[in-house]
Structures are given as structure tokens and as C-alpha cells.
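The block that comes next holds subunit A.
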Amino acid sequence: MNRREFLKSASVLSSVAATGVAAPAVWSSASAQSARAETLLLVSEAGPNNLDIHGVGTNRPGYEVAWNCYDRLMSYGTKTLADGSVSYDQNKLVPELAESWDVTANSATFKLRKNATFHDGSPVTAQDVKWSFDRAVSVGGFPTFQMKAGSLEKPEQFVVVDDHTFRVDFIRPDRLTMPDLAVIVPSVFNSKLVQSKATEQDKWGMEFTKQNTAGGGAYKVAKWTSGTEVIFERNESWACGPMPSIKRVVWRMVPSAGNRRALIERGDADISFDLPAKDFVELDKAGKVKVVSNPVSNGVQYIGMNVTKPPFDKLEVRQAVAYAIPYQKIMDAVMFGLGKPLYGAASNKVSQPVWPQAHGYNTDIAKAKELLAKAGYPEGFETTLSFDLGAAVVNEPLCTLVQESLGQIGIKVTLNKIPGANWRGEITKKEMPLIANFFSGWLDYPEYFFFWAYHGQNAVFNTMGYKSAEMDKLIDGARATAAAGDWPAYDKDVTGFIDLAFADMPRVPLFQPYLNVAMQKSIAGYQYWFHRQLDYRTLRKA
Partner candidate 1 sequence: MNIHAGNMSAGVNNMQPPLLEVRDLTVEFATRRGTVQAVKQVDLTLAKGETLGIVGESGSGKSVTSYAVMRILDRAGRIAEGTISFGGVDIGTASEGQVRALRGREMSMIFQNPRAALNPIRKVGKQIEDVLIEHVQAQPGDAKEKAIEVLKAVRIARPEERYHAYPFELSGGMCQRIVIALALACRPQLLIADEPTTGLDVTTQKAVMDLVVELTRERNMSTILITHDLGLAAAYCDRVMVMEKGKVVETANAEAVFRAPQHAYTRKLMRATPRKGVTLRDLLPEDAAPAAPAPTAPVEGAGTPLLIVENLVKEYPRQTPTSGMAGLFGIKGAAADPFRAVDGISFSVARGESLGLVGESGCGKSTTSMMLMRLVDPTSGRIVFKGEELSAIPAKRFAGSKWRSRIQLVFQDPTDSLNPRYTAARAIADPLMQMGSGLSGKALRAKVEELAGLVGLPVHLLDRFPHQLSGGQKARVGIARAIAPDPDLVILDEPTAALDVSVQAVVLNLLQDLKQRLGMSYIFVSHDLEVVRMLCDRVIVMRTGRIVEEGATEAIMAAPKAEYTRELLASIPHPPI
Partner candidate 2 sequence: MLKQIVRRLGTAVPSLIGVVIVTFLLTRVLPGDTAAYFAGPAATPQAIAEIKTKLGLDQRLPVQFLAYVKDLATGNLGMSLTTGQPVFEDIRARLPASAELTLLGLLLSVAVSVPLGILAAVRQGSWIDHLCRVVATAGVSLPVFFTGLLLVYVFYYKLGWAPAPMGRLDFIYSAPDTVTGFYLIDSLIAGDVELFRAAWSQIWLPAVTLAIFSLAPIARMTRASMLSVLASDFVRTARASGLKPSKVVMGYAFRNALLPVITTLGMVFSFLLGANVLVEKVFAWPGIGSYAIEALITSDYAPVQGFVLAMAILYVLLNLAIDILYGLVDPRVRIEA
């Protein structure tokens, strides 16, 4: 087909393609046609910067590589949600590399699959698992921190029983230990391969795994052009689950949201991952493509106030802000209704030990003014509202609305967009008076969220610098009771710290955002994961 014919037919074909009947026009040869049937074209805004989950500064898209190219001992089960979409089930652990396991009070023993191999064909042994876990707790940074969250701290905890038996010793009872073994970090690496690439300075072989996958997962990276594309090939000898149906995954980075939308709408891409709310709503309405949306588990979009400094050290000021926020406007104009409102409950006392859930504040300018006057700021004050430039699609209109609304009670707000990397630095300093931010925990437990976001240990995510002895007691209590399985006490602690958070209001929860995915109607098997990245293994193409 020559160029001119191609141009002529392109629009016709593509309209066909959009209805999901035929392939789009860009494929011009027969071999390309067949390639398309087994290839998944995925577009998203950003790509990985490191293929190793243990790497220094590995970004979120990097998790996707690790998830699909490495195996863990266990994975989570699935459940079908009320809206028909499929999600992981945090309460159900299923075998992956391990066929079975026994949990005692002090340890867990895993039986590994005997037929499991790495991509290079060598068998997976318990030594590999130990080496990988040792690596995770030793390299420092994020992997070590994540392991710690499940009380997995020392290499001595990981014991090779025999080639296919592996034991994890607990250092303390922790409800999160087992779930933490199913997240991405405890992936199993091909220890011989990586060790052969290790050097004096780099004894964990991080340089090698940064550029190459050294696992045994269902996919392997065939080509990685950073910032442009990642190409995955299926691992034909994968033994840790049912053989995936997609042979090849091409993951392209398309920075412009408009272009991503056009690609999916015109049928040129199979999946567009993580779309803006507006596109999701409109694509859903148009009905040409399939859209799936799931609340981001344990995720909250919020306005944080720095309680260590005036004026936000005053409770009334914080409450005034909570009353002045135009919640509904934000839901309508910013989120296009897509998101779970976390405001307007009947009261600030909660009855269920679940998180996130709504607080009792609503937009009430008169009340806000009154509170502000009571706090000694009848004329208001000036402050700066900061947000991450990288998340400007949501934050910019959101902050603009907040700014306008706070203006009505006399608080003059200047907006400050902070470019990506600086954002993390600024957050660490905890000097910004007012921020708009989003936080989510991988593990979907209230005490996990609160431990990072409200606890007096003052982690980075406690962006408000909030400290309260009572809060710490409740959070620590919930952790202990959960580990002990004392559920009534646990419920009391959880509702207790949620009530306290709403009473003190150091941060104003706005809504729980959704993770939105659009895909061609021919695509099936999409599943939501806590890490908010795509699992290729369950995807199918009709």
C-alpha cells in the first residue's frame, strides 16, 4: 500500500478500529497484523528510571517492571468489587513462587516450586530467596524501609532450610509481616547472575539490575529506551502461575494527556493507564472504549496545615480552614465527580474502623469566619499554599478553588507550584505552612496509614509536623492489638485515632481519588493493584 492510499484509507480504517472490529491503519503489513494480535500497546505518562525495585530512587513506573518480571513468594488473591471490576484482595494471600507455607507464632516456612526457573534457565532455590531478602534489608533506602514495615529487618531472619524450603523468622508479632512478603520489594532475584556482575564497590550488583531484569517472572524486558519505551516479552517457561495470554507488551511514554486520550480513542493504543478524571468521565460517556476506575486504596487527597507554626498551630484556624474549603466545587470541577468524598458526614465521630472515611465538616463560610475571629484572626492573614507541579492537573484547579474560598474568610493565599524533585525536598523540611497533597499506603490498613501520616515519630508523610501523645498511644495500640488479634480493642483504637484526627484537623481530607484506566473493548482481565501499576499477566486480548 502506498502512502497516498494509506492516507485515504486511514480515516476509514481507524473508525473501524475504534469500534474494536479491526486493527488500526498504522499496521500495514501482514506480519504486523499478526504481531498486533499478540502485542499489547500500553501508553502512560512516564516510564521507569530503574528496573530494580531495590534500586536507588526507583520511580513508580519502575515498580511495574519489577512486578511483572520478578516473582514473590506469595501474591494477593483477587475479588470482584460491587461495580464489577476486579481488585486484589488484601485479606487473601495466594501462592506464587511458594507452593505452600506454614505460619507459626515465630516463623513462616515456605515450600518453593521445584520447577521454577529464572529467565536464564537456572532453577530458583531458597538461596536465591535469602540472598534477595538479605539484599532488600541491607541496601538501605526504600526497600529496607518497606521491609521494616513488616518487621523484616535483619538477614538472620531469613533461613535456608533446603534448596526448596525457606523460612522467615519473626522478630516480633506483626500483623503486617505476611502481607509485606507479598508486596513488590521482596522479589526474588537470580542471585548467581547478579553476584557474577557485582563488583567491589557494588556488592549487590545494583548497576546490573538497574539496566537488566534478573528474575524469573512472567515477562522479561526485551528492550528499554529510557523515557521512550519498554518492550516486554513473555517468559515462555514461567511456572509460577497460569501462562499469560499476551506475548509482547510495548509500553510507550506519551507525556501529553491529550495525546494519550486521542490514542486510546482512535484505537491506536490498547490501554491508557492512569488517566485524568475528566477524560475518564467523558470516555465512559462516549462508550467507545472500556473504562475501569477503582478508588486508590488507603489514598487520601488532603490539605495539610503546618501545626508547628502560627497561624495553623491554632485549632480554630484549622477548623476554619476545614469549613472554608469548597468541597463540592472541587468534586465537580476538578474531579468531575470521580472520587469518593471524604467530607460531609453526619458527625466527626466515626463508628466504623475503616479508612479513609468522611469527616463531618462541610463548606460553611459563616462558621469559618466565626472560628477565625475566635482564633484572633478576624481580618484573616496571608499564607502560601504549595503543591507539586508534577500533580498540577488535579492540584492546580483544586488550589485555585481553595484560594478563592479562603479569600472569602480573609485568608490571602499565594499559590506556589513546586517542581517535582524540589517537592520531596520541601516536604522533608516541613516548613511549608499549607500544602495540597496526596498520600496512599500500599498496605490497606488504617493503622498503617496513621503510623506514617499522623504518628509522632514524625515521618516524612506527617507533613503537618503533627504530634500528639494521645494519637501515638492509639496508633501504637492499634498496631499491637492487630498483631495480637484483639479485634474489639483494635476497633476502639482505630475509631479513636480517626476521631482524634478529625477533632484536631491537622490535615483536611478532601476525597479518595480513583485510579482510572481506559482500554479497548477487546482487552479483558484488568485488575487493580495496591501498587497502582499494571499487571500484564492477567490481561487478555480478544
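Here is how the candidates were picked: all candidates are chains of the complex that A comes from, given by their letters.
Criterion: a contact is a pair of C-beta atoms (placed from the backbone, for glycine too) under 8 Å apart; a residue touches a chain by one contact, two chains touch by 3 or more; residues count from 1.
What you see is a predicted model; the values in this text were computed from it and never measured.
Trainee: Among 1 or 2, which touches subunit A when you look at the whole complex?
Mentor: The touching one is 2.
Trainee: Considering only the defined contacts, which subunit A positions touch candidate 2 in the complex?
Mentor: 3, 7, 10-11, 14, 25-29, 32, 35-36, 39, 41, 43, 48-50, 55-59, 140-142, 145, 210-211, 225-229, 231, 250, 252-256, 258-259, 262-263, 265-266, 268-269, 389-390, 419-422, 424-425, 428, 452, 459-461
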